[in-house]
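Note that this complex is displayed minus one protein chain, with the remaining chains in position.
Right after this comes chain A.
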Amino acid sequence: MSKTIKLLGVVFIVLLIGAFSVPNNNVGESYKIGDIAEDFSLENIDGKMVSLSDYKKAKGFIITFTCNTCPYAVMYEDRIVELDKKYAPKGYPVIAIMPNNISKKPGDNLNAMKQRAESKGFTFPYLIDAKQEVYPKFGATKTPHVFVLNKTKSGFAVEYIGAIDDNYKDASAVNIKYVENAVDALIEGNEVIQKETRAIGCGIKA
């Protein structure tokens, strides 16, 4: 049922955009490449609230929608930790957000998230989108789903949307590291070449 409502919502939004096609109008629409991401305030596994604005020195972020219960997300956990270790010192830390409705996915509750983060040695915040208001703004549809943000004068702009790399099965067999390429380009002050990619993932449970 909720999926139907979501779908109706999407239809409504599409109609709305059609009716008021004002450039850079993000109201009710999910982010596209180049859009400025709104700040959020979400609870971390340590009980504290986390916002983008807390990171005074950040040049950008690797926002990663992930969860405990999706096997694809689980296969990428080590690689997400590696991303943070590599890019947080360069100004692009990972912020992980768990978007699922925990009444549908009890294995993704805050306590389970905390345990998972501890056992995998997460070096970054693992936030819960408890009201499920943040992931629709990003337009995240599945886990894992990554959004690379880059600091601009007007805020944090979305510069990459998609997968972490091109081989979920085997990190050592990866040909293209999409997120790394994107962040490397931003660090160099270049334009991201591959701005959007797609991968199979678990649909976010609304």
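Observations on the model:
Heads up, the rule we're going with is that contacts are C-beta pairs under 8 Å (C-beta built on N, C-alpha and C of every residue); 3 or more make two chains touch, one makes a residue touch a chain; residues count from 1.
Simple rule for what comes next: contacts and distances are computed from a predicted model.
The chain absent from the displayed complex carries the UniProt protein name "Redoxin domain-containing protein", chosen from "Branched-chain amino acid transport system permease protein", "Homoserine O-succinyltransferase", "Redoxin domain-containing protein" or "Lipoprotein ABC transporter ATP-binding protein LolD".
Which of A:79, A:142 or A:195 touches the hidden chain is settled by the complete complex: it is A:142.
Considering the whole complex, the residue from A:31, A:61, A:92 or A:168 that touches the absent chain is A:168.
Mapped onto chain A, the interface with the missing chain covers residues 3-4, 7, 70-71, 141-142, 162-163, 166-170, 173, 175, 178, 197-205.
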